[in-house]
Each structure stands twice: as C-alpha cells, then as structure tokens.
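Of the protein chains in this complex, all but one are displayed in their positions.
Moving on to subunit A:
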Amino acid sequence: MQTETQASAKDMTVDTARWIYTKMQEIRQFETAVHDIFAKGEIPGFVHLYAGEEAVAVGVCAHLTDNDSITSTHRGHGHCIAKGCDLNGMMAEIFGRATGLCKGKGGSMHIADVSKGMLGANGIVGAGLPLAIGAGLTAKVKKTNDVAVCFFGDGASNHGTFHEAVNMAAIWKLPVIFVCENNGFGEASTFDYAAAADRISDFAKVYKISGETVDGKDLAAVYEAAGKAVERARNGEGPTILECLTYRDFGHFEGDTQSYKDKDMQQKAVTDDDAILRYQQFVKEHKILSEEDIREIDDQVKAAIEEAIRFSEESPFPGEGEVTTDVYVSY
C-alpha cells in the first residue's frame, strides 16, 4: 500500500482507511489466535507477540510499496502483516509446516518474504539496523526511489548496531527510516532502567538527522509522521528516527509471567489507550468509515484468520530431505 505522504490522516481516502483497519485487525486477531493456540501447546518454539503495537507497523507500512524494504525484530508478525505477507503462509510457518512462507524452516522469529520487501523477522536484537542500511545502500547505488524502514525496539537502541547504523545512514544520507517501537520494556527490564537517554529520537540531533517522538498508539500520529519521513527519504533528504511510544499487550515471549508490568498501565493499554479502539473512534469521528464498515472488516478478518489456522493445521510438515536443502544456493 502506498498512500499520499503529505495528506493528513483525517483526509485519508476510504480505501486507505479500510486497508489500515484491515491490517490492524489482522495483526490483532492473528496474534490473539497464536496466543490461544500456543497456550494449548500446538505451536512449537518461541513466539513473541505484537498485539498492542499495531498502529506503528501499519501506520508506517501504509506509505510503502513492495519495492521498499523493511527489517524487523523477533516480534515481527505485525511487520510481516503490515508489509503484505500472506496470512496462510505466515501461520503455516509458525506451525512449522511445509506450506509456510519459509517452508517451515524459519519459524516465528524468521518469517520473511523478500518478494514483498520483508527482509525477515530476526532473532538477534539489533541485527536489523545494519541490514536496513544495506537496503538503503542498494537503493542509492541502483538509483531507485525505494526506501528502507528499520523497525527496532527500545532495547535495541542500547545496542552498538543502532549507533553504527544511524551514523552511516546520516553520513551517506541514505533513504532509511529508523522506527523505534518504544514499548517500555526490553525483555523484563524497563526502558527507564536500561537506557540513559530520555527519548530515542534525541539521538537524531547528535547525528544531525530528522527525529520525532509520537504517540505510537495513535494511528493518525504515526501515519502522518511516517509519511513525512518517507517523503524526505524519497527526496534524498536522508534518514529519520521516528520513535513511537507504545505498549505490548502480551509478555516478552509467550509464557512470560509479566510480573514486571504495572497493572494499571497494562489495563489502560488494552482499554482507553488501545490502538484499534482509538483508530475506530478516529475514522468514525472523521466520517471516513462507519460502524458498519468496521464490523464488516472485523468479520472478514475473523474468517481470514480461521482460514489461516485451518490451512496450517491441514498442511504437512516438511519432508525429511528439507533438513539439508537450502543451506547453499549451490555447493
């Protein structure tokens, strides 16, 4: 999806608004389903859920095409969905099935679809930052008009790769947008404890690039700030740090007791401050979508997620030979 970058959110078209709401609901319902199925023991390995942070991935990816690249984190399902990855293929990947986007060989932490510009969820904190530089470098060397978006957490902002990547993007004026999803926690440690900086966007000043902090629960705020950042990147005006203050509704990983969370803050995040509820209010208030539109999309997404689960459950596991295929292109 690529929308008019300069338009203010309240002026977005009905098509854009529908796309955004659909993607936000897909993420929420996908993650809720994974949460439930994981609890039943039917999903192997580790999963890290994105629910609560939908406005960030969707508000940013609304401005991107399939030719634009994104790098992601271990909490990557939301980025995949927002970038247009197939729900059936994603769910089957998480189930470890042969029909998964990565043939069941990557799993939740490594879902990728390079044909959609999704360069992979990543099991290594901070790894996506330099990778985004590479995608930006390709755009610069090949003189395309593409941009690269790096989604990273507040935890990764303490990593050396953040500073190496931002510095390189700045000196080379690369078309890269660093989107920090500051959800307040790096694993079980708070942002306030682990980071000396007050705001991640403050680093923009040091590196002499654009930087902004927005309410990451507010789709309209993310959408507008991301639109400007993408426009700057496409115009050769260099990188931006866009810090989105958000909250993860679930734990760091599934099974996390979340004892480090403040109960009131958690409650507020999933009620008054919920990104989807706030977006519903926004589109109704500005008469972009009706209650009826919303319910219709809810139902469509519900059916799509049910289909993704059915598809995954009925899909075969990879064949034995797959253990050693795809190690090399040729060897």
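Here is the rule we go by: contacts are C-beta pairs under 8 Å (C-beta built on N, C-alpha and C of every residue); 3 or more make two chains touch, one makes a residue touch a chain; residues count from 1.
Here is the rule we go by: contacts and distances are computed from a predicted model.
Asker: Tell me the UniProt name of the left-out chain, picking from "Fe3+/spermidine/putrescine ABC transporter ATP-binding protein", "Alpha-ketoacid dehydrogenase subunit beta", "NADH-ubiquinone oxidoreductase 49kDa subunit" or "Phenylacetate-CoA oxygenase subunit PaaI".
Answerer: Matching the unshown chain against "Fe3+/spermidine/putrescine ABC transporter ATP-binding protein", "Alpha-ketoacid dehydrogenase subunit beta", "NADH-ubiquinone oxidoreductase 49kDa subunit" or "Phenylacetate-CoA oxygenase subunit PaaI" yields "Alpha-ketoacid dehydrogenase subunit beta".
Asker: Using the touch definition from the top, which of A:160, A:236, A:255 or A:316 touches the missing chain?
Answerer: Result: among the candidates, A:160 touches the missing chain.
Asker: Can you say which of A:9, A:49, A:87 or A:101 touches the chain missing from this structure?
Answerer: A:101
Asker: Taking the entire complex into account, which one of A:81, A:112, A:200 or A:283 touches the absent chain?
Answerer: A:112
Asker: If you put the missing chain back, which residues of subunit A would it touch?
Answerer: 69, 71, 100-106, 110, 112-115, 119-120, 122-124, 127, 129-135, 137-138, 140-142, 160-161, 164-165, 167-168, 171, 325-331
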